[in-house]
Structure formats: structure tokens, C-alpha cells
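Before I ask anything, let me first share the structure, which is written out below as C-alpha cells.
A protein chain is absent from this complex, but the other protein chains hold their places.
Labels run A and B following the written order; every chain starts at residue 1.
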Amino acid sequence: MVKNSGPYELLSDVIHKDLCIGCGACIDLCPYFKSYKGKTAMLFPCTFSEGKCFAYCPKVELDLDELSRHCFEAPYSADPLGHYHSIEISKAGREMGGTQFQAGGTVSAIMSFALKKGYLDGAVLTGREGLLPVPCFVTQPEEVLKCATSKYTAAPTVSALNRAIQDGYEAIGIVATPCQAQAIALMRSSRLDENDCIDPVHFVVGLFCTWSLDFRAFEDFIEERTGTESIAKVDIPPPPAEIMEVYLANGAKLEMPLDEIRKLTPESCSYCFDMTAEFSDISVGVLEGRPDMNTLIIRTERGQKLVREAVDEGYLIVDGIPEDAMEHLTWASENKKKRALKKAGDAGMINTPDAEKRSMVRLRGEILERIMVASQGCE
Amino acid sequence: MGSAGFNKDPYSLIITGVGGQGNVMASRVLGSMFVNKGFSVTVGETFGASQRGGSVMSHIRISEGSSWSPQIPAFGADIIAAMEPVEGLRVLAQYGNPRCTLICNTHPVYPVNVIKGEDAYPSLGDIKRHVKSLTPHAIFMDATEEARSLGNPILANMIILGALCGVGRLPVGHGDFREAIAERVKTDQVALNMRAFDAGIALLGR
Partner (left out) sequence: MSYLINGEAGSSHLLMGNEAIVRGALEGGVSVATGYPGTPSSEIVESLAGVAKERNLYVEWSVNEKVALEVAAAASFAGLRSMCVMKQNGVNVTSDFLLHLASSGTRGGMVLVSCDDPGALSSVNEGESRLFAKMVEIPLLEPGDFQEAKDITKWAFELSEEIRNLVMIRSVTRMSHASGNVRYGKLPDGKAHAQFDFHGSLLDQEKGPMISMVVSAAELQHGPQQEKLRKAAGIFEECPFNTYNGPERPELLIVTSSACNLYSREAIKALNLEKKAGVLKLATTWPLPRNVIKRHFALTDRIMIVEEVLPTLEENIKVLAAEMAPEIGIKTFYGKRSGHIPSVGEMNPDLVIGALSSVLGLKRKSMPEAFAGKARKLAETVVPKREMTFCPGCPHRASYWSIHNAIEMDNRKGFVCGDIGCYTLGMLPCGFSTLKTVHSMGSGSGIASGFGKLTQFGMDQPVVAVCGDSLFFLAAMHAMAIAVLQTSPFSLVSLDNSGTAMTGFQAHPGIAANAMGEEMPALDIAEICRAMGARVEKADPFDLEGTRKALNEMMEHREGAKVLILQQACALSPQRKGRKSYEMEIDEEMCLGEECGCNRICTRIFGCPGIVWNREKGVSTIDELICTGCGVCADICPQGAIKRREAE
């Protein structure tokens, strides 16, 4: 187990090494850490040697067995898709009123349903101001749809969870990217929460993620091509298109090759081994070749129960996952995992022997070996 | 109160405090009292940037003859009036001597590092003990509290001035103060300043 430290270690181990992805886990716990345009800043010196800022950071050190035991009561496995009960495909059901979603609308449907049923007293989502994704806390089901578009840059979403907990909410749902879900898992298993007997995080919906973009780099890139015209919507159509579509307020549409866009990925993402948000109750992503449907990974009992109820009450429609889609999903996830772990391994950031020196990830050697071997030929 | 002159020439007096306590005003009024009596007076002020939360100090030299240095040599003060206790100790340690008299307001104005919790401010008991280790002639009074009861804490400077003149080392008193204060403040403020001055003299008796 990593020894807990404070803000200066967070600065030196993560922020100054450009490993911070700006998930927001350290934001709004104290007046010192702030997020601006996707980056995290420490405003003033702090004199505490230990802090939640460090304990919650998913980029400091992840002990995968520890997290997995906490979330799933099972050690971390070599399965490329993480721990799960079942994998299905899904889309919003009739109760969602035929809204047009960028993909299948599964996330909106499940959060709306949970709020409507009173399973949640609030939901942490990610909204958007212009190009900038911003954390957003809602308590009404109809507010969920406001946040229902894809974002391509990291957001400090976890900060809204920190605030909601301080405001006394006790059953909070959250839609999280893999890194954000890791932060939440750390928070829930945190060694700092001595007195909290209630776990206010009731339900975590993980989002698939292959990469995100550095906000400032993305903003500059777009601005160079669109000038002062404001942007109405951004979309990446499913493969094999390999483009990003930018819709302008004046009705024009610009297409940008994904190859160029991918260059704007922050360094931090290249170390990320988690495509399918493994530490969540359910994970949702696009479904290859079916823009109207999502891939849905059900990971926990709680996730299983909520999905079934949503289906029963007409909020969600599910179906079996086609074999080729399952194959593709596994291949993609395995590929990301292998690439990231190789990079981290080369940089000496896995299972560091010295207890004082932090590791990016810790996992059992045999599991690491199996991941690396199993994925041979997946390049 | 006081004889016609001093036992020493020049007689050296320091008024000290923190920016904003009315130090300069007190030194100018005191200086005028002696000029009006026919003495040759030199007043040196340390203010300027030190006004912003810093220590301030006025050196007053009183002579039968001519101008003197506006800075008193080390250990050369005959009497020190302090509007603030650690300033009293600070100045006593630099300019005092075992024959020097200290008149000291006990109301603290904390330095910024004390406010921040980085430095400790000595207790009044400790300050008194340290002062006594340097001179037996020390008088402490809560001039700020007395000034507040007169309606404005800034009057602490005139209370300390009253005590300074009342202690019997300076050949000036009530009437000289009235004449000097009238030159410096609006007519309707004279009576209030006189009350503060007299309150300072009265505090000596308590």
C-alpha cells in the first residue's frame, strides 16, 4: 500500500511530470487546488504532510488488487475488460421519449431512471460551456439530458462529487471516465475516511475512453480552423470514418482527420491502461457498426439490478452482444492495456520495489505477465 | 511638574509605536511645546515605507543651544514613550540604558508574522520582566483602553504624551500642551485632546 503524502508530492509526482489528467479528485477539498481549462493548479503553499488531494489521485499509484477487492470482492484479473457479470448492448427505451442521442442514450436513460425512482438524490455529470467540459450536479431527471453530448477533453468532474458530499448528499450517482472512476474507487476505499460510515457514492457509470485531448491544444487547433465562429457541436462518427466533425453556429461543418486530432492527446493518456472504466458499476461505450446502440458492461450486483429495473420499466432496451463486436471490444481494450503497461514498465513505473518510490500501478506479477502475453499479435 | 530645565544637554527622548498610532503627531506636538519654551529642538522621524505595518520612531533632542543629530546614538535615550509594548522593548534595547525611563502602552499591535502564526508575541508579563531587566524606571498603562473610553483609540498618543509630561522629568505641563495642540488640531478638537492628555497624567497615579 502506498504511503499517503501531501500536496507537494502530488505536485512533484504527478502535476509537474505532466501526468495529471485533470479529473478533479483533488479539487474543492481545500481552497488550494483549482482546475482551469483542464489543468490543475495549486494556488498557495499548504503545510499539511498528508491530504485527500494525494490519497484520491488516480495518477499517484493504483494498487489494482486492493481496488478490485474493494469494488468487486475479488482480486484483479487479467481479463482485458476487467471484472464483469455480463456484456450486452443497449439503448434508451420508450420512456426516454425518442430523444436524439449521439449514441444509444444508455447513460442518460439509466441516470434519469435512477433519479426518478429516488435511488439517487443527485447525479454528477459533465456538461459543456463552449468547447470546455464542466462538472455539473443535477437532482432532477430531466436535467440529465442537458449533459448528454460527447466530450473530447478531460474534465474535473470528480470535484462536483467532492462538493456534493460536502453539501450532504447521501446517494450520489456519477458518470465517469476511466480515470475519474479510478479516483472515485480510491476515494471509496480511502484510508483517510476514518469516520465516514456512509458511502455517499451510490452508483458509478463508467464511460469507455481510448484517449482525451489536452483542452488548450484542442482549443487552439479548432480556433485556427474556425476563427471566431462559435461551435455548436463536435462529433466523432464511428469507424471507419476516422474524422472529427465540427458543426459551427453558422451551419457550416468542418471535418478534421483523427490522425491530427490524436496528436493533441496529453502525455497522461498514454499511460492509461483502462479503456472500459473497469472500476464502475456499469460501463457504457459505443458499439462498433451500430450508431444507435451502446455496448454495456455490467460489473456489479447493484449495476445488474438497476439495469434490469430500467429495462422492466421501459427506460432501457437491451440485447445480446454480437460475437464480432465482443471480439473487437476485447481486442481494443487489450491493445490499450498492453501499450500503456509497456510504456509504464519501460519508464520504471510498475511494481517499483522501493517502498518509498511510488509506482504508477501495482498488480501481481503473474497477472501482468498474462496481460502482456495474451495480447501478443494485437498490435 | 518639572523644573526650568534639564539635567543634561541635549536631553534625548524617543516616541515609538507602529504606523498609524499617531506617533508623528505626538512628536510634533511635544517638539512644539519645547520650541515655545525657548529650547532648541531637533526631531528625527523614521517613517515612509515603514508606515505600512512597520515600526515608527521619533527621536527628539532638546537643547539650550543648537540643533543636534536627528538620530540618537545607541543607548543614548533619557526617556522613551512607547505606544506599543514590543516596540517599547525593541527601542529600549537599542537606545535605553539603566537610567532611562520607559512609559509604555500595554495594548499590543501584532506584527504580520504573529498574525500569521509564524512568530510568537511575548506575553505582557514577559515584556515587563525583560523591560525591568534593562531599567528599573518603567511605567505601563493601557492607554488604548483609556482612549477608547474617551471615544477614539487614536487618542492613546495624547494619553501617552500626558504621562510623559506628567512623570516629572520634563519641564512642561498642561498649559504648554494646550498651546501646542491648538496649533495642530481644529479648534473643536482641542478640548478632547486636553482630556486625553490629562487622562495620561491621571493614569500615572493609578
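Here is the rule we go by: a contact is a pair of C-beta atoms (placed from the backbone, for glycine too) under 8 Å apart; a residue touches a chain by one contact, two chains touch by 3 or more.
Please read all numbers here as calculations on a predicted model, not as lab measurements.
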Given B:S55, B:N105 or B:N193, the one touching the chain that is not displayed: B:S55
Residues from subunit A at the interface with the omitted partner, ascending: 29-32, 34, 36-37, 39-44, 46-48, 51-52, 216
Residues in subunit B touching the chain absent from view: 18, 20, 28, 31-32, 35, 38, 40-50, 52-55, 66-76, 86, 89-90, 92-94, 96-98, 109-122, 126-127, 130, 133-134, 144, 153, 183
